[in-house]
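One protein chain omitted, others in place.
We just call them A, B and C in the order they show up, numbering each chain from 1.
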């Protein structure tokens, strides 16, 4: 067991993947000497050289487009998008090429490309640096979309994503980069939770909170606080957004009868909408109340002095818990 | 009253807008002499000249980016994206600039830009020519998103979109371009249905079908067919996807107790998810069954020989009607 | 190197010496790919294809460059490179699949070192550069050749690919078929200077070649490929040619271009000049030409027959190949759809 921050756990995970497979490459803006603006790739260029850790020109479409070409040549590129809000210049390459080329080739071409995106708010940043664009990608068939919430998952899921033969959009909650946990880097990969599985991170019987990425911790805190009101709150870390581990979710909600989805992204047509629709379809008769959604307002991310109001927090989650019981 | 195809109605609407306001411009690939690949801009360059109907270089980001600049200079550009699948190179300009600049300026800048997108399948086309990308835009705060389903709305809604001071993504169901209806081009604009309002296009009492764009006609046909089974089906043409005319929808669903959303886009995190989640929240106690979603499979759009299987049709809608009653 | 009248002209920098056998081979290629193309247009007219993008007029650009390739070189085409596909040994019937709507791409790119057709304008240029960066990392000496049109040069992706190729000195050759039109838009909507000069702004050589001269295209492409193989970095080739047909079978060029332009280009036909040259220099006799024509007809018939026999995919194929690894949602939707279909049969 080693105590690692999320940033370091991801770093160690990539390092391990690069050691295991010489085809694994890292590419992105400032990923080399600087080690990325969050230092997630720190030291990798020093140890693996410029051929494997590539500081690219400043062009996100170029990053993903050339990563696709490298994958076609047998490489496994791990691309860093510097901040969530800068993924959009790459949208075309991700949506029309990365996601669709495998089907286009009737499975003859596989694109093991990982697109790492530090995401979410809470760090007092300027515009475009605090967004949660996951819904753009969960709606894009052909991609896997996952989100890690803690160092253990950071370490394992990044390696699983790299090993996957499917393209993976990998969300990292930037405001959790510096939070620590004990990571068992010696555990066998066979014992890791598959990266398309959800995990019940706290058991409860009255209401299920569904979250991923940065909001898992917030929900755990809310669950603890709700205990004082005598409410037993279950928290599920979804981990995989596409595919959703719907059976585990349904199992939980059928038991608790109440469900709240929590994410930072704007509510309107956010990923919470898919969960709410799907869970309702499967759990219609066990639901005591509609699935509630707690998320960002359906507005662009506000200036940082307002972000504490914008982002779901303990109070907002607890208020939703009250509401779901009041139904 | 004039009998117009949808394509011609849109053409006449744009012509009217250009006559009414010299600041209205048309821009896009092949919109000039060719009149667009669907002839929706036919004759406009001939009559308004190359300064107002601009054949652009082949670059969608450039189209939207320069349209933003033109809007900043006081123009009202109407941009054509040639096909749904080609909007993604413009994703960054639409999502980070067009949608967010008004807020960024605290309302000092307004961007009356219309992005016209011929959308949807059913015309036997090759890849990228049959998609329904609306969810990418409904989730993007700052944009209005509308879809017309018939010539009357084509004629009026395009003019309303052009007059709006907000950026509007305007979906046109390409397989309906050649369908005709009587359009009253003399009616006063004050009498037009506001373009952010839904419309009940068929009244019924047992189940509400919610649709927009190409699926409105399909739903109307299904409603007629369901009559034979003694089922009274209400059909609502949503018209505006952001904002959703939620009160009208809720009014209908509260009455019928059953709701089915129909769209061509892939189900997973599609716009139907938002409707289902929202309607369920508002109508929880009046719903006899969960809101069902009929849509494309959560896969990339298939080769055209499979599109009849992929696209929701009469049978798929009727099957959902059966299911919603069986709940 | 070959005038429209079939005169052979020497060029100081780019000379090639071809055997009569090789010249005959090029002629055969040109005729056969034109024949396949005509057949495809006919198939479309008869409703057997949803669409076809004709290469008419661009045969020399494609065969010249395509025949310059080594088998181990990799190619990234647009949707119009039927002639290059031919050079890469792709069965012409496989090209028809996507236009008939039975698939989105019907051959194995690895088998032919010929990537799938790409429809989103310009996006393949980045794939090609990435692929070439992979070749570099492998320490291999293969070249990568990427095709795109005049219109494509306006896309951000194409310009980014120039930047990447130049910064990484990637072993890639950019082959722009300037056929003067991007659907209805003439060249001046994309540029105000000749396209080959674009390269100079990115720091690598650009060259214009007569795209209707198969020998010139062959010579210039060979040289550029040799350059990248020896580590000299990218070249942009602009093959100056003309789209003799409509953009695709859905298009109506009479709306935007004048007949005289077409007539002028007819005089520069890429096949006629090779034929004239061969005649003049007795590289082939009438029997040879007749035999090629007969072979072309056979090929056309064969392509037609096998096109009609292309099977429609099974409905459940919608869910195939979307993911490489098991994916819950796909399995669930597939099962639901299978049940739905059974409902009809039952």
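As a convention for this text, contacts are C-beta pairs under 8 Å (C-beta built on N, C-alpha and C of every residue); 3 or more make two chains touch, one makes a residue touch a chain.
All values derive from a computational prediction rather than experimental measurement.
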item: Option touching the unshown chain, where C:58, C:103 or C:155 are the choices; value: C:155
item: Touching residue (missing chain; options A:108, A:128, A:180 or A:202); value: A:128
item: Sole residue of B:10, B:34, B:67 or B:210 that reaches the chain not shown, by the stated touch rule; value: B:67
item: Residue of C:78, C:144 or C:166 in touch with the missing chain, whole complex considered; value: C:166
item: Footprint left on chain B by the chain that the document does not show; value: 25, 51, 56-57, 59, 61-62, 64-75, 89, 92-93, 96-97, 100-110, 141-142, 144, 164-166, 196, 242-246
item: Contact footprint on chain A, counting only the chain that is left out; value: 29-30, 32-35, 37, 55-59, 61-62, 85-86, 88-89, 124-128, 267-268, 297-300, 302-307, 309-310, 315-316, 319
item: Missing-partner contacts on chain C, residue numbers; value: 153-157, 159-160, 163, 166-167, 169, 188-193, 197-203
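Everything below uses one rule, namely that only the chains that are shown with their structure count from here on.
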item: Most widely separated chain from chain C, with each centre as the mean of CA atoms; value: A
item: Centroid distance [mean C-alpha coordinates] between chain C and chain A, Å; value: 40
item: Computed distance of Cα centres, chain B from chain A, in Å; value: 31
item: Whole-Å gap between the CA centroids of chain B and chain C; value: 36
item: Residues of chain A whose C-beta touches two or more other chains; value: 61, 89, 92, 96, 100, 103-104, 141-142, 242
item: In chain C, residues with contacts to at least two other chains; value: 103-104, 120, 156-157, 322, 329-330
